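With one protein chain removed, the remaining protein chains of the complex are shown where they sit.
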Amino acid sequence: MSVFRAVLTDVSLLRDAVDTISQLIGEGIFKADKDGISFNATDRAIVAVVDFKLDKNVFEVYEVSGTIKMGLNVDSLLQILKRAGAKDKLELSLSDDESKLNVKMVGETTRKFSMPLLDITEGEVPSPDNLDFSTKLQIRTPVIEEGVSDAAIVSDSLVFESEDDALVMRTDGDSSSAELRVDKNGGLLSLNGKPARSRYPLDYLKKMIRGARIADVASISFGKDFPMRIEFINPEKASMRFLLAPRVED
Amino acid sequence: MSVFRAVLTDVSLLRDAVDTISQLIGEGIFKADKDGISFNATDRAIVAVVDFKLDKNVFEVYEVSGTIKMGLNVDSLLQILKRAGAKDKLELSLSDDESKLNVKMVGETTRKFSMPLLDITEGEVPSPDNLDFSTKLQIRTPVIEEGVSDAAIVSDSLVFESEDDALVMRTDGDSSSAELRVDKNGGLLSLNGKPARSRYPLDYLKKMIRGARIADVASISFGKDFPMRIEFINPEKASMRFLLAPRVED
Partner (left out) sequence: MSVFRAVLTDVSLLRDAVDTISQLIGEGIFKADKDGISFNATDRAIVAVVDFKLDKNVFEVYEVSGTIKMGLNVDSLLQILKRAGAKDKLELSLSDDESKLNVKMVGETTRKFSMPLLDITEGEVPSPDNLDFSTKLQIRTPVIEEGVSDAAIVSDSLVFESEDDALVMRTDGDSSSAELRVDKNGGLLSLNGKPARSRYPLDYLKKMIRGARIADVASISFGKDFPMRIEFINPEKASMRFLLAPRVED
């Protein structure tokens, strides 16, 4: 018999992560093993990969037999997690017949939710680790948010361009343009590699930067007309990583 | 000549009550007599009864000749009451020709509104008093709000079930479920009668719990496949009572 049971006193990290995932992915497989809970999937349009890990350290109680795979509707899970009060203790567990995920919230009242496990085929998901990025940088996420919001008034894509000591985010519309330049005097914490330039879809970037709720510094890797990897890492607790295909120009 | 004139320094109780009524009833008869102002009507679908009383104690000035019946559009009245400022003195009165309700707000400025009296037939309204409920309980309204909001992510109805010393609110959707259990360690203040179980429509419950703005404890009475009575009572000031038909299961 498979066992999975995990108790959490602060639901915010899990809820924020599921909220971010739900922006990109409708349903997918949450995997629980001895290290913690993970989620790894491609969006329907195969433009983005989400790779999320929640360390077992985050849980007060964490029990699992082997590897448990739970196919879940991400938005339904989010709706349940949003019902947890700030002082509630949250328990996730596999139902005895292994057909449902149970979510229990214990506070002044005791509340039990259950949602069905879905039969989801595990597809091939590109790994964010095996790519040869030419440029790597670390940046405060509010700067990325600013660049993305600036661009939204002009166009639906955003060019990232690294120079020797600065990152430039640039958009050109029919006759308008927006450009943000940040260097180490701003929120750019580090920049390595050779100058590169690539264009990415704005709507995906907008959804991915919600990962900022997990960590306020993002590690970004990209190249010339190359995928971008964005990583939000909260050490020993959680990591939310994205891979985003470039919009290659004609 | 009929006379009705009532002056109020704090409009919030009346405005909140009219707001709650407006969720369920489009137009109806507000009755003013020596005890105060009352409103008693069935919703259009004849699923719910609203029974509201505002005691004459609440008014600074209260004058009425006999019983005055004023047919009013509830939402129009609400829109006017919402225009009152926190420091305004509010005066309700019947116009001289008895065709309108006048609403005067006196603060730094003097504002006068008038709205027409409607010719509404007074229907038969079931009384919330003449039913033989098997279960009665008192509960903090935030608990009911929580149970109703939990249920909304699963289904459109909610089962109330009383046990020996606990109240359970339960919903089952196609494959999901939600359940809230509260006892005297939570927000359940009292529970009397024998175990009962009945299902009620969620949309009505959601509207009725807005009555929580009148009192933060609700008295709930129900039975087995039986109507539910919900009462919010602010002693010597106001009472808002509802009767709600059960959704009897096949």
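By letter and in written order, the chains are A and B; residue numbering begins at 1 in each of them.
We take it that a contact is a pair of C-beta atoms (placed from the backbone, for glycine too) under 8 Å apart; a residue touches a chain by one contact, two chains touch by 3 or more.
Not measured: the values here are computed from a predicted model.
**Q** From the list A:D75, A:E98, A:D150 or A:D203, pick the residue that touches the absent chain.
**A** The missing chain is touched by A:D150.
**Q** Out of B:K34, B:R83 or B:K194, which touches the unshown chain?
**A** B:R83
**Q** Which listed residue (B:S2, B:N57 or B:T110) would be found touching the missing chain in the intact complex?
**A** Within the whole complex, the residue contacting the unshown chain is B:T110.
**Q** For chain B, which positions touch the chain that isn't shown here?
**A** 76, 79-80, 83, 85, 100, 108-116
**Q** By the contact definition given up top, give the residues of chain A that touch the hidden chain.
**A** Given the touch definition above, chain A has residues 143, 146, 149-150, 153-154, 175-182, 185-187 touching the missing chain.
FYI, only the chains that are shown with their structure count from here on.
**Q** How many angstrom between the C-alpha centroids of chain B and chain A?
**A** 45
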